[in-house]
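Our next item is chain A:
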Amino acid sequence: MYQDFLPIIIFIVLAAVLIGVPLGLQHLLSPRKNKGGDKLISYECGELPEGSAWVKFNIRFYVIALVFLIFDVEIVFLFPWAVVFQDLGLLAFIEAFIFVLILLVGYVYVWAKGDLDWVKMNVRYGKGRYANLQSKGETS
Partner candidate 1 sequence: MESSILTLLIFVPVAGAVLMLFFAMLYGKENAHYYKWIAAITTGIQLVLAGILYLNFDPALSITESPFTVQLNWITHFNIQYFLGVDGLSIPMVLLTALLSFICIISSWKIEKQALGYFSLFLLLDAGMMGVFLSMDFFLFYIFWEVMLLPMYFLIGIWGGPQRMYAAIKFFLYTLFGSVFMLLALLALYYYSDPHTFSLITLIQTVGSIDATLWGLSVKYLIWMALFIGFAIKVPIVPFHTWLPLAHVEAPTAVSVILAGVLLKMGTYGFLRISYPLLPGEMVNFAYILAVLGVINIIWGATNAIAQIDLKKMVAYSSVSHMGYVLLGIAAAISDSPAGAQAGMNGALMQMFNHGTITAMLFLLVGMLYDRTHHRWIVFPNDYEKPELAGQQGFGGLGAKVPVYTGFVAFAFFAGLGLPALSGFISEAMCFIGGFSVFRTLTIIATLGILLNAIYFLRAYQRIFLGPLNETYKDLPDITHRELFTIIPLAALILFFGVYPAPLLDMISPAMDGIIKIVQSVI
Partner candidate 2 sequence: MSNLSSLSFYIPELIIIIAILLVIVLDVIPVCKKYTFPLSLGAILLASVFLWQSYGESHGLFMGMISIDPFSHFFKMIFLLSTFSIILISRYEKQLDSNYSAEYNALLLIVLLGMFLMSSSINLIMIYLSIELVSIPSYILAGMLKNDKESNEASLKYVIFGSFASGLMLFGLSILYGITGSTDIGVVTAALQAIEYPLSIYFPLILILVGFGYKISMVPFHFWTPDVYEGAPTPITAFLSVAPKAAGFAILIRVFYTMFTLEGSVSATLPLTNINWPTLIAVASAVTMTLGNLLAVQQEDVKRLLAYSTISHVGFMLMAFAIISPDAVRAIMLYLFIYLFMNLSAFYMAIFASNKLNAHHINDWDGLSRKNPVLCAFMALTLISLTGLPPTAGFVGKFYIFAELFKHQQFYWLAVVAILNSVVSLYYYFKIIKSMYLVDVEGEVNKIEAHPVVNWSIILFSAQNILFFIYWEPLIGFIEKSINLWSG
């Protein structure tokens, strides 16, 4: 049985060699001086970059992606069910119904808490420095 793993070993070794050897050669053959400086600036079609490349990332995108992921996986589960449920009878229908119902509860929660709005209207700050702040919109 162990002979079957031989290609994997060869692969690993080859991958390591193919990456390690050029890197090592480059390290040995490269000139010692003139490293860094202008050569390390990120390339922007010839223009000099201004400011930092790190942009403040709005958390809304993450929330949207997360919510999308959940319901996308739900859809993925519903697809095979949709194909075969006719043969499985009433029980399969009710089971999938319960499945969707549970996820519907989650959907209602996300909706009611305002996480589906692009700008969250009823933000409530927890305990801490900003506890007395209210956001525009609803007051509670």
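In the analysis below, a residue touches a chain if its C-beta (ideal position, glycine included) is under 8 Å from a C-beta of that chain, and two chains touch if they have at least 3 such contacts; residues count from 1.
How were these candidates chosen? In short, all candidates are chains of the complex that A comes from, given by their letters.
From a predicted model like this one, the values you see are computed outputs, not experimental measurements.
S.K.: Between 1 or 2, which touches chain A here in the complex?
M.R.: Among 1 or 2, only candidate 2 touches chain A here.
S.K.: Touching candidate 2 in the complex: which residues of chain A?
M.R.: Where chain A meets candidate 2, its residues are 1-2, 91, 95, 102, 105-106, 108-109, 112-113, 124-130, 140.
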